[in-house]
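Dumping the structure here so I can ask a few things about it.
Chains shown are a subset, placed as in the full complex.
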Amino acid sequence: MAVLRSRGDGLFARASVIPLALRLLSIGPVLILVLLAVLFSLLTPNFLKPGNLGNIAAQTAVIAIVAIGQHLVILTRGIDLSVGANLALATVIGGLVFRSFDSAILVMLAMLLSGSAVGAVNGLVYVFGRLPHPFIITLASLSICRGLALELAIGHTTMRGMPELITTIGGASTFGVPNSLFVVLIVTGLAVLMAKAMVWGRWIYAVGGNPQAALGMGIPVRAVLVSTYVISGLCAGIGAIMLAGRTAASSPLYGNLLELDTIAAVIIGGASFLGGRGHIGHALVGAVMIGVIRNALNLLNVDVFFQMIALGLIIVMAVEADVLRNHLEARARVVQASRTQ
Amino acid sequence: DEKIKIGFITKFPVPFFTIMEDAAKAYAKAHPEVEITFGQGTSATDIEGQIALIESMVTQGVKGIALTPVDPTVAPALDKAIAAGVKVVLMDNNIPDWQGRTALATTDNYNAGKIAGEYLKSVLKEGDTLGILEGVPGVPALDDRVNGMLEGLKGVNVKIVGRGTTKCTEELGISVAEDLLTANPHLKSIYAACGPPAAGAAQAIKNAGIANDAIVLVGFDFCCGEEEALTAGIEDASVAQFPAKMSERGVDALVKAIRGEKVESLIDSGAALVTKENMAQFK
Amino acid sequence: MTEAPAAPVLAVRHAQKHFGAVHALKDVSIEAYRGEVLALLGDNGAGKSTLVKCISGIHPLDEGEIVLDGQVVAIRSPAAARRVGVETVYQDLALFDNLTPAQNFYCGREIAFPAWLPQGLRFLRGRAMDQEAAAVIERLKVKLPKFDAPVALMSGGQRQAIAVARATVFARKVVILDEPTAALGVRESRKVLDLIVQLRAEGNAVILITHNMEHVIELADRAVVLRQGRKVGEMKPDRDNQRKLVALIVGAEV
């Protein structure tokens, strides 16, 4: 054989192992999630209880939905720091509408509109203000939305009560499965459809891959950019419905640090800040991973401060494990290719 | 016989809640049949985190939950717990219009704020100026401390020259206090709705070289450096709650309720004015 | 074929372009006719790519006008240029590293349905695009390692072939090729030259930028020479005046 022999070949010494290994390794970050779940279910019997799985779904729903919008933004090399405050503002506006009209449809519409409107402002100011990066406008938007939400909610800090349809969507279950899970699946499905099957989704990847070339090819870059912020805002609006439904209330304090959680979910799912890379579905995996870790730490009764430490450690280890998985997958492919020559 | 397993959930990591946790731990030590599982959120606005904690306590099969609600919107999660047969005792703040609790152990923040206001009224004159260092805007308990203070102050016509938000941090407390002092060089008084910004304001007064007597500083919580500020004479008074008492009596009520005994539905652990003279008894 | 028809399909008049203190185009005028290959020659930094980018809507002209089929047009964006029939292969390629060859090929011009929806909202016909793109690239005789992998990691020539193939397929009126054979092998270059002949035969005006004199003499019906942003000459290139042409380019005495 060779002088410069690559590491990793040893692992695949028996030819029969390779197809199986490749099969396993190529399922991506999901593999890491499954491994985590197995680990936690060994550590605490409560983890796999049906009720707990429902809890995880409900706890993760908001992060997952908002992460999907965030992912579209990140695909275009952007960032949306306003999602958490946007969500809070949407719940407050929904709550105010509910005070005047007892209509679930109107309340939901108000939340969706509020969310999308903030997204539209983000996108429009970013694009037509020729700002060098969306960081500043969405950070400003975070501050403005939070301030507005507090201002609007003044005197009635927490507005209790939501129409029944909304509490059913956000808080109830059907056959033991939380309804929010269905919403997450529908939103993810639609997003994947748009991103992969529609021209508009292709344009998002193109703009993220090479913004200048996208301009050169006549893609309406500005419209594409604005649209991703609108969708991210819309997702925040959907998240607002879910959270308002789950808590049967609205509050200007909701969604604290949601921006960091969603960005982390997207990056854990394998997207890149350099744009144009990453499968939408993986954001869901990232969100669930964060949800699972938090839930397990709660179940394991880990001391509060140590929870913060453990959360950090486990997230890094999960991402590190995915790096390793990628590496092994590449090795397995090389070995397979050279065997089948 | 079987252990009584309960959950004890506090808002976020500051000394106040640490004291509550310690008191609960002491209670569990004194009552071996009680097993307490602890949980805490990460910040004053970590609503979703507290909901997740409630849910996982229920999953773990606790019989009761003692909780300092971070926000009234955790009520539906508590309703679900109650539906699963879990008893709930609230501590520190109430959830208005929510009927599910077995008992409430609290300092009424509004009334406690009033104590501070009444103290200010006693030392300020007509036309004096006051700057307010607010806590976390939108958090009811902290807003109540300001509103209660204003209520207590009624009667003398004191001019409010500024209100700044401090998020209950010393860093922002010192900055906002500095700016208050710049905008109003002859400021007569400062009220801080939590401990850390009160300590920050004391530091700002000290850094600015203002005489201790020239300005009245009133804090809240008697924690986080207020003791030193009171000793040094920069801070004039604070309002102390009794977190340990609150926690112990709350847990006790919860345990009794689980055993099926009858408990008081309102336990007021009270609040008191702390000054340099009487501070020894509040440590 | 060397006889130019009466009216130019594309004319640039008195173009001026500055980049900060750099004066990249100084009062340049050119005309391109249907069924003709116009070679745009000049040293490095002469302003060739700049002129091309102004025509195709990437840069606005500081002064001057662009005339298409006799009408003064304002080409404000590359999309507008493509709409009025100007197709361009840029020197710096403009490929999407994260997309496959077929996706690159059709980017901005996707085959999609249903037709009654605006383009952005239509659904992609992935299979159709893959097949057609493969057929066109095949014609250029370039072998791609995998057709479903992103182009990021392909060789220099493979990338250039994709870019050239893309422009030629969508050509309608004017095709601009900025050094299309620079990275290509002998055989692949030949294929591109064949393609250019074909584009001309189909009635397009072809503007070709190249440093390869052989190609110019073989193909070009007319050559315009730029030097330091100024148009310094225009001639019909052939073997006899090759030396004169080179002298014009480098600015030496003949």
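Labels A, B and C are assigned to the chains in the order they are written; within every chain, residues are numbered from 1.
Heads up, the rule we're going with is that a residue touches a chain if its C-beta (ideal position, glycine included) is under 8 Å from a C-beta of that chain, and two chains touch if they have at least 3 such contacts.
The structure displayed is predicted, hence computed values, not measured ones.
You only see one copy of each chain, but the structure file as a whole lists A x2, B x1, C x2.
Here is the rule we use: only the chains that are shown with their structure count from here on.
Among the other chains, C has the CA centre that is most remote from the centre of chain A.
Here the spacing of chain B and chain C, counted between their Cα centres, is 72 Å. Each chain gets one centre point, the mean of its Cα atoms, and the points for chain A and chain C are 42 Å apart. Each chain gets one centre point, the mean of its Cα atoms, and the points for chain A and chain B are 35 Å apart.
Within chain A, not a single residue touches two or more of the remaining chains. Touching two or more other chains at once is no residue of chain C. Interface residues of chain A, counted against chain C in their complex, comprise 197-200, 202-203, 205-206, 208-210, 212-220, 223, 276-277.
On the chain C side of its complex with chain A, the touching residues are 56, 58, 77-83, 88, 90, 93-99, 103, 107-110, 112, 119-124. Across the interface of their complex, chain B is touched by residues 46, 49, 51-52, 55, 58-59, 62, 150, 153, 157-158, 160, 167, 171, 243, 246-254, 256-257, 294-295, 298-299, 301, 303-305, 308 of chain A.
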